[in-house]
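Yeah, one chain of the complex is gone here, protein chain that is, but the others are all in their spots.
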Amino acid sequence: MTESFDFKGRHIIDTEDLSTAEILHLVKTADDIQAMGDKALEIAKGKILATLFWEPSTRTRLSFEAAMFKLGGNVLGFSEASTTSSAKGETLADTIKTVALYADIIAMRNPLEGSAMAAARYSDRPIINGGDGAHLHPTQTLGDIYTLYKERGTLDGLKIGFLGDLLFGRTIHTLVRLLSRFDVEMHFFSPEGLNIPEYVRSSLQAKGAVFSESEDMNGQLAELDVLYVTRIQKERFFSEEEYLRKKNSYRVDRELLEKAKSDILILHPLPRNEEISQDVDDLPNAGYFRQAAYGMEMRMALISKCLGLM
Amino acid sequence: MTESFDFKGRHIIDTEDLSTAEILHLVKTADDIQAMGDKALEIAKGKILATLFWEPSTRTRLSFEAAMFKLGGNVLGFSEASTTSSAKGETLADTIKTVALYADIIAMRNPLEGSAMAAARYSDRPIINGGDGAHLHPTQTLGDIYTLYKERGTLDGLKIGFLGDLLFGRTIHTLVRLLSRFDVEMHFFSPEGLNIPEYVRSSLQAKGAVFSESEDMNGQLAELDVLYVTRIQKERFFSEEEYLRKKNSYRVDRELLEKAKSDILILHPLPRNEEISQDVDDLPNAGYFRQAAYGMEMRMALISKCLGLM
Partner (left out) sequence: MTESFDFKGRHIIDTEDLSTAEILHLVKTADDIQAMGDKALEIAKGKILATLFWEPSTRTRLSFEAAMFKLGGNVLGFSEASTTSSAKGETLADTIKTVALYADIIAMRNPLEGSAMAAARYSDRPIINGGDGAHLHPTQTLGDIYTLYKERGTLDGLKIGFLGDLLFGRTIHTLVRLLSRFDVEMHFFSPEGLNIPEYVRSSLQAKGAVFSESEDMNGQLAELDVLYVTRIQKERFFSEEEYLRKKNSYRVDRELLEKAKSDILILHPLPRNEEISQDVDDLPNAGYFRQAAYGMEMRMALISKCLGLM
């Protein structure tokens, strides 16, 4: 039994604005909506979602749009900046104020850090942050939490590894900070120079989180319940030589999984490049596509809650 | 009580094609639809609006799309020319004839003057002109008329000022000509060289309209009921020096409004640059965002009427 919360009119800018109880309520709401089946098509009937994507992100945009359609609502918006009034010098404030007249709720992605928070100040319709630069991406993070619940039933006691570029991977930072509120162990595996940033490390220490950092998984792979893999770009390595020497340590394939628990769950925010071998896709451990589906379901919950419809 | 008119199958190309009684009927229809609340979602159920925007205009396009969704219909189309068959050398006639097979009604914006009228010749579905070059933009004009009714109850006796670039401002010319049919006084304030064009002046004189022209508002601001502000671009001024000297005369802020009637209504077709200070936005006088909402409501009326659904 989770506590219930009214989200009507609320903006979703940063997961740090949400209490743990609120997050658990969103998880439960996502579940409840899925249980409704086709009746979910009545939830947002006649409502309009605007997807304002100044920075293209087909994946995130389509996820929001599918979420709204599955709630019975409609979608308008734009998928890149070039055709917008911003190109005519309009301020973000004016664009948001105008779109808020046409739509009931707004999902936005803008390359400028803090843009979603700024937009929220000017909008009397809920703003859902679909990514503001390298800063925040709360719907991805909440979708990841929902994934862990769906796949594991609970977060309690989970040992979660994070593999790859942990410095530039936006989604990792907010997820890690959010997970530090739960009873989990975190293990970070990254090449030298691509470790989690200091502000994340301090935050974890301040909260008394249990975590470790190392360059490779050798010692810990066998104990992990979940391995969260991130894209790692060749250019991030110190040298071509270092890249060639190390890249296999940050790549998941069937051979590597033989050293892991048989039911280890592999996650990845997608799109992937070569960090996960395609031969992993057919294993039940490959959770990354299910994760994308859970992300959409969490967006259904967020839209419903912020519109005051659930 | 207004007279009723059947618009089924009619094209909306130019406000000059509409009688005053027809315009009043559109105003009433817009009102009637709003009064229907959620029942408006049944009006255009199963109908399709095509938004064909060879020239990008996010604001106008989203307004049409929101209007159609609020009537329960669907929308397809394109938002820029680059991806269309026109790029393959197809004629406007063929594009229109084809889209008329897919959609029940077409809203179009094309940079070519007269393109909407040409399109209407080839379409057995209603064409709504969403702007053809610097020529006509009837849905903006009709939305402005609806705004005046909603904000003032009547147009009779209104003293309306127009401020800024009155030469290049497309929306102003059609609005002014339409207003000359009503019992209003019009006052034009523009820098030298950016006055209303001669054909508009002649038209007003021919109709016996009451109007004045001057470079500044000093003498008349206190008597205005409405001030319609337009974008004024730096490049339009004779020189940088002239721009710096004069720009404040064409900018509305709180200080200026102290010299005006306390309930003066400020309108602007949007997007704005710096002609209206953001500190005006929170005043009840700031009608420009409500004006955008009324524009969408008028588009709902036009779609409903031209489809023969109201």
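A and B are the chain letters, set down in written order, and residue numbers restart from 1 in every chain.
Convention: a residue touches a chain if its C-beta (ideal position, glycine included) is under 8 Å from a C-beta of that chain, and two chains touch if they have at least 3 such contacts.
Just so it is clear, the structure is predicted and the values come from calculations on it, not from any experiment.
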item	value
Touching residue (missing chain; options A:Ser63, A:Asn195 or A:Thr230)	A:Ser63
Selected from B:Gly77, B:Pro191 or B:Pro271 as touching the chain missing from the view	B:Gly77
Which of A:Val75, A:Leu175 or A:Leu307 contacts the chain that the document leaves out	A:Val75
Residue of A:Gly208, A:Pro271 or A:Pro284 in touch with the missing chain, whole complex considered	A:Pro271
Residue of B:Val99, B:Ile232 or B:Leu270 in touch with the missing chain, whole complex considered	B:Val99
Interface with the undisplayed chain - residues on chain B	45-46, 48, 50, 74, 76-78, 82-85, 87-91, 93-95, 97-99, 101-103
Residues of chain A in contact with the chain not shown	38, 41, 56, 58-59, 62-63, 65-66, 69-70, 72, 74-75, 79-80, 270-273, 278, 281, 289, 292-293, 296
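Keep in mind that, in the parts below, only the chains that are shown with their structure count from here on.
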item	value
Chain centre separation (chain A, chain B; CA means) in Å	41
